[in-house]
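Yeah, one chain of the complex is gone here, protein chain that is, but the others are all in their spots.
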Amino acid sequence: MNPATFQTLMLAATLFAIGIVGFLSRKNMILMFLSVELMLAAVAMNFIAFGAHYQNYQGQLFAVLILTIASCEAAIGLALVVSLFKRKATLDIAAWSDLRETDREANVEVPVEQNEPIESYPVLTPAGTDPLVNPVRVSKDGALDTLKA
Amino acid sequence: MIITQEMLNNLIPVFPALGLIAAGCILLAIGLFQAPSPQAANESHGHGWAWGSLAVLLVIWGSWLFSSTQVEYASSLFRTDLLSRSGTHLALLAGCLITALTINKAPSRHACEFHSCLLFLIAGLALVTASSNLTSLYLSLELISIPTVLLLSISRRDNAGREATLKYFALSAFSSAIFLMGASYLFGLAGTTSIDGLVRAIGANSSTMAYIGFVLVIAGLAFRVTAVPFHFYASDVFSGSSLPMAAMLSTIPKIAGFVAMIKLLGGPTLNAALVPVALTTLILLALATMTLGNCLALVQSQCRKLLAYSSIAHSGYIMLGLAALLVQGASSRAVLVYLAAYVIMTIGFFAGISTLRARTDQDVELNDLNGLTSTNLWLGISLSICVLSLIGIPITAGFWAKFEIFRGLLTPGDRLLLFAAVFMAINAAIGAIYYVDILIRLNSSTTAWKNVSLTTLTDKPAIVTCVFCACMTLVWFIVPTWM
Amino acid sequence: MLNLVWLIPLVLMLALLAGVLICLFRKGAELAHVPTIVGLSISSAVSLILLFTSQGGVHVAITEGYTWLSLGGMHVPITARLDGIGLIQLNVVTCISLLVAVYARGYMLGDPGYARFFAIISAFVFAMVMLVLVGNLFVLYAFWEGVGLCSYLLIGHWYRRPSAAKAAMKAFLVNRLADCAFLVGILLLWHGIGLVGAENLATVGRLDFDVIFDAVPALAQRQPDLLWWVGLLLLIGAIGKSAQFPFHVWLPDAMEGPTPVSALIHATTMVTAGVYLLARMSPLLLLTPDVLLIAGWLGAITAVLGGLIALFQDDLKRVLAYSTVSQLGLLFLAFGAGVNGELLPLAVVAAMFHLITHAFFKALLFLTAGNVMHAMGDCIDMRKFGGLRKVLPSTHILFLIGALALVGAPPLAGFWSKEGILGLLTLEIGNPQYGSVFAIWLFMGLLSTLLTAIYTFRAYLRTFWGDVKLPAQAGAHPHEATAMMLAPLYILAVGSALIGLVIASTGALAEFVLPIPFLTDPHAHPHAGWWLVIASVGLVMAGATIAYYSISTSGVAAKRSGVPARFAELTSNRFYLDEVFYFCLVAPTQHLSKMVGIFDSQFIDRVIRRGATIPSAIGGRLRTYQTGVLPNYALTMALGIVALVALAFLRG
Partner (left out) sequence: MLLFFYSCLAVFAGVGFLAFRQPIYSALSFAAVVLATCGVFVMNDAPYLAAATMIVYTGATIIVFLFVLMFAQRSRLQLYDLSRNAPVWSIVIGMLLFSFLFAAIREISIEPPAPHVPSQVAELGKLMFTDFIWTVEIVGLLLLVATIAAIVIAQDAQNDPAEKTESGINVSPALVPVPSASAQTAKRVASARPGGNR
């Protein structure tokens, strides 16, 4: 096996693994579909590498077919996402888990602490009041919040 | 483009599929000229499409029956042999039954698309059985799964339907990527996409890549036959789809998956070094599948979910038949017989319960079956027969199905298979628990319908389908040699 | 020509199908008899054609009708074995069924279960015909059970009547008991034949009769004990179905069914299946003389016992039922004569002869009893009616013919066949080994002849002579049965009168029946000695006289005192055999089942219950993984793939 084929195969394996990890870990539906596309691209790469190795065109032909099917799936997937988004206004895959064993409780997402960057600025204490020990956060709407200990 | 004689010859083995595709395209074209008036949405309009496609299916089946030659024909993509012939029969049988089931229930608004896609899907199944090349096999499998997504989404348009569509679509895409990965490795070892060449090349090569390719391909197909651990979607998708579609999902992808597996296991040319791995893999999958299916079916209270899990369990039995095939290197008869019996009895059961809640997609509870025999004799008896068949009681087709599997397992005298057979017997007993529960409910004296007028039971086509399936199982027992 | 035989089951199956459809659709019930009668006409015509064309021609012909199952090494064809025994039985079954069905068309008219009745009759005849035809013991067993099931359904035809339901259950259970033994016997035989070779045969084919007959001599040499058990178990199966002592208890109760059923199933066809089985298996029984000895003793006991019990029955149908039991006893007694191997062929011939004649006159008697019952408004108690000679003139004549045939009055059918059996017994009285046994049997046979004469004439006199007396149920104008019902009776009467003479004079029966493997015609046809003829005719006349005086002196409801009264009590209580059965079999079983029940509920049940919870516990645990969240599903799938790939690595 020549090095180029080997390298291509390794790249395909890597991309395939990345695709799987993406499919398993991303919660955004669109990104999940993109992960599948990534896996398909890896497969196409495999076919092309082997096709080049054997110097026949069946590998390339298969890659063409995969490409086409991938775009079919993309079309359907996007339409599905649009329709789902219209219904629940979220791209979260876990929002669609109403069909489950009946006695199970809803798989409520335990909200991960939303570690938004807390933008805190040192502010001057208004005149006539005691200086605050705790920092003050400026929230998005510009109001001043005093964080209590 | 030059159409050569050879290209036309390529059509012969796939004549039913091509006929179905052509009919589907014509249906779509007719749909173009359908006046977009309010009347278009009424029910009888929807019936026309269903009757039409049923007629198409029957005509194609009939003409194929009378014209099909016994000549083995092979082209680069398709081939006729015993497997493809019986597989195509199976596809047409399942297609007819499912179409009959949809007569009252197709969404009238998209009836045209619905039925043409159903035809495409059956054509896809027929093509799977005739495929002799990885490319055509893959495309045929996609020709099943892509229309399935469409069918799922238009046959039920509430949130549950959407969710079912999403789950089926996403996981099917995922599994088909895995199938392709395995296929690409097999291609890499063989240098050809022809399945024969592929199987031969693997036979000559015992590298790890062959194992991995093989396992990935089987895993990708295992999704279609709802084997553990690729089964999760089944119960969710079944309960989120309309009943005819649930019936379709429990049969068509399963047939496709098993036929593809038979093709790829390849029989005698399979590498001897690969056999133990394949055997262990299959038996492990099968045992896990049937146990999980049966145990989970035991705790269900809704018919559709119960059927989803029972269909998982039946997949487990069939996979054992497949494993036996690996050891014996014998014919694929047991698998095909089981599939045929399974198609008949499952669709019969679905048809029966679909009459109960024909107008809503509310799920049919097991309680709804109470005392059905006393209110609707025909339906009750037919459902009971289907259930008996699912258990595998003699006097029904299900008996022969299980018998064939057991025979396949016990004949080679392999210890592993013997163990699997014992395990399957235990599982069949577990399965009998919930089936007998259904039987008792059906024939109990307290009826769920005492205070409910039976106006909902006006779904004549479904009742006829159910009765027909019940008769088929009985007749099959008397005439077991028809396969 | 031989393939014509498949027409019989075919038309019967179609008739059955039609009957089932009529029952299910609940339409056209009034025409339910048409498919049955048409089917039976065709089948009896076909069987008659077969009978007359095959005479002197093909003796044992096996035709394969339908391959039920053929896969790999396994091939289960349904074959028909057409030989003398089968053909005779086939003709008896189809012809009598046809006549009974025609009769039932009138008898059952207006019954709410009319359609059901005819559907089950079709099913019964189908099963019976197949039982007679098939060439494989295992398949025979399947239809044996089928016949039992139909009998159960027909006895319980009026299932709302508690006594009928109970009787059906009793018949079914007693039969099951014997059938279990039969099944064990079949399995033993299967095993045994496997021992002596025939491995190359497909499993079920090992029980083809030809294979059995070929294998039994070797088996008798290598495993005589096994063969003995097989013979005994087959005999138990036979006596169960043929209601022999001690399994006879179900038959009288079976009279709860409609009278045509009693005539068809419980007098002529199904109950002779046991005899048919013995005849069919005679090459095997030839090698197990002990079993034949047992059969002979059981037959002798049954013949006398049935006659005794019949003496003091007040129910006309029950008299006939016990008479059936007694006559079947005679058939088994005939087989007992085969204990001396040379006589077995003659025994088979004699048994088949009596089987034919018995079918005719017993069907005639039952159906005329049915006429009486019909006219008397379902009352069959002889204490409540009398002098029916004037009310039912045709029935009277018919009954008289049947009764004379039954007791064995000289020119009528019963005479010839009964003399055949008794004559057979006289042949070997001088035999040093079995002579005394044969003498006792002969005595018991003669005794049963006497008893037969007594109870038959008693029943006849009480029913048809004396002052006209009608029960309340009969209504104002009891009337004779319709012509439709009488027509089959006339045919039966002609048969009862002539068939014995025909068969005995042509002497063709032996040639027809005998080509059984290993049984050769000894050409020593039993000639009933003149003294035997005179003795039995004398016994008949004595019996008639006794019957006449017992009625005229003591009156119908005369007080009985002393020994005769005790005896009468004993017999009218059927020798307390039901009670014996109860105490010996039912009560211990109940006790045992109670004990087992305690064991069961205390131990097994707990284990099972615990065991049965395991799957649902697993299910309950597993369903928590069905979270509905798609990435979890995908995660499990991916884990599965990794595990499978890892497995490939480990194994590779």
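Note that the chains are named A, B and C in the order they appear, and that numbering of residues resets to 1 at the start of each chain.
Note that a contact is a pair of C-beta atoms (placed from the backbone, for glycine too) under 8 Å apart; a residue touches a chain by one contact, two chains touch by 3 or more.
Since this is a predicted model, take the numbers as computed values, not measurements.
Put simply, the hidden chain is in touch with A, B, C once you look at the whole complex. Mapped onto chain A, the footprint of the missing chain covers residues 1-2, 4-11, 13-18, 20-22, 24-28, 30-31, 33-35, 37-38, 41, 44-45, 48-49, 51-55, 57-58, 60-61, 63-65, 67-76, 78-83, 85-87, 90-94, 109, 111-112, 114.
Listed by residue number, the positions of chain C touching the unshown chain are 631-632, 635, 638-639, 641-642, 645-646, 649.
Contact between chain B and the unshown chain involves residues 1, 4, 7, 10, 14, 18, 21-22, 25-26, 28-29, 31-34, 36-41, 43, 46, 76-78, 105-113, 117, 120, 127, 135-136, 139-140, 142-143, 146-147, 149-150, 153-159, 161, 165, 185, 188-189, 191, 207-209, 211-212, 242, 359-361.
Here, only the chains that are shown with their structure count from here on.
When the interfaces A-C and B-C are ranked by C-beta pairs in contact, the top one is B-C.
Rounded to whole angstrom units, the spacing between the C-alpha centres of chain A and chain B is 34.
For this pair, chain A with chain C, the centres built from the Cα atoms lie 79 Å apart. Chain B and chain C, compared by their mean Cα positions, are separated by 48 Å. Contact with two or more other chains is made by residues 623, 626, 628, 630, 634 of chain C. The multi-chain contact residues of chain A, meaning those touching 2 or more other chains, are 23, 32, 93, 96-101.
Those residues of chain C whose C-beta lies close enough to touch chain A in the complex are 623-624, 626-631, 634-635, 638. Against chain C, the residues of chain A that register as touching in their complex are 20, 23-25, 27, 32, 93-94, 96-101, 103-104, 107.
Residues 166-167, 170-171, 174-175, 178, 206, 208, 211-212, 214-216, 218-219, 223, 228-230, 232-233, 235-236, 273, 276-277, 280-281, 284-285, 291-292, 294-299, 333, 377-378, 404, 407, 411, 430, 433, 478, 480-481 of chain B touch chain C in their complex.
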